[in-house]
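All protein chains but one are shown in place.
Showing chain A:
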Amino acid sequence: MLFPTASSPHLHTGASVGALMRRVLYALLPGIAAYVWLFGPAVLAQLALASTVALACEAAALALRGRPLAPALGDGSALVTAWLLALALPALAPWWLTALGTAFAIVVAKHLYGGLGYNPFNPAMIGYVVLLVSFPREMSTWPGARELLAQPADLAASLRLIFGAGGLDHVLALDALSAPTPLDSLRTGLGLGRGVAEIVASPAFGVLGGRGWELASLAFLAGGLWLCWTRTAAWQIPAGMLGALALTATVPWLVDPQHHASPALHLASGGALLGAFFIATDPVSASTTPRGRLLYGAGIGVLTYVIRAWGGYPDGIAFATLLMNIAAPTIDAYTRPRVFGHGPR
């Protein structure tokens, strides 16, 4: 009787890249639900659009590279990129914006670098930054949160706005629905010389951050904690990032609270929680050693604050993540754990 041979170990826990990516998608669901409640069904349309484009681009890139389609399409990594990008874009962004960003993320940021596992940068953030730099107006036109609008857009209206052909009534309809994000308001207000207390007293702000936005932040926090609990995401990265962001925000706030927002506002606004738990934790482009992950996360936190406070953009998660992506291999090289049996213990 002849048996097949394979190298040890013969036992496997059953972990798979597909299962890991699916857990990330599940963990995004609470945040998606909050977004839908806030911004209406347009969010779902954006997710569907981004998913379709991502899978199509993934398949095309694999075919061009002569790679088998099934394993890569089944691993769910393209969907994770698509969802993260879709959640980072304004809910009523025109379809071509979403499609372009997704295609760039998958084809250029992922496959031109060698596909899953080889990309030095977070593909979703590359797609986001390309759009942010190229189409600043479309990228900053966020719909207002549900509480701020007289009449939120229903599904039909949302689809018309996303897939519409432009024109005056389109622009007017979009204007009627849009509102500055909390970080936009903060930036504009501070630029006009108003104090933080005055700015956050406006109806656009709630208890922690932007009205409504804070709910989405809490939903991402819940999903993210579950990700860390299941060890899908390394806890060190969000801990380092949120800790560093809070610490960096605390010092200027204590010194001059009129011109610097509170750490709580920084944590609950913009992409801080989505970024900390879902974007910075992308394992491929992050640091891999335990101490390195803390440092890597902390770097993103500090850079995010620097960009928000002194940079040219209201939020800085994407740039901060990409900058730390470059640093990840160096961080890894300097934070190797002590090997068993080496040196003092």
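Definition applied: contacts are C-beta pairs under 8 Å (C-beta built on N, C-alpha and C of every residue); 3 or more make two chains touch, one makes a residue touch a chain; residues count from 1.
Basically, contacts and distances are computed from a predicted model.
Novice: One chain of this complex is not shown here; going by its UniProt record, which of these names is it: "Ion-translocating oxidoreductase complex subunit C", "SoxAX cytochrome complex subunit A", "nitrogenase" or "Simple sugar transport system ATP-binding protein"?
Specialist: Of "Ion-translocating oxidoreductase complex subunit C", "SoxAX cytochrome complex subunit A", "nitrogenase" or "Simple sugar transport system ATP-binding protein", the absent chain's UniProt record names it "Ion-translocating oxidoreductase complex subunit C".
Novice: Pick out which of A:116, A:129, A:177 or A:276 touches the chain that's been left out of the picture.
Specialist: For the chain that is not drawn, the touching residue is A:116.
Novice: Just one of A:289, A:304 or A:321 touches the chain that is missing; which is it?
Specialist: A:289
Novice: Of the residues in chain A, which ones touch the absent chain?
Specialist: 1-17, 19-20, 71, 75, 77, 115-118, 231, 234, 283-284, 286, 288-290, 293, 332, 336-342, 345
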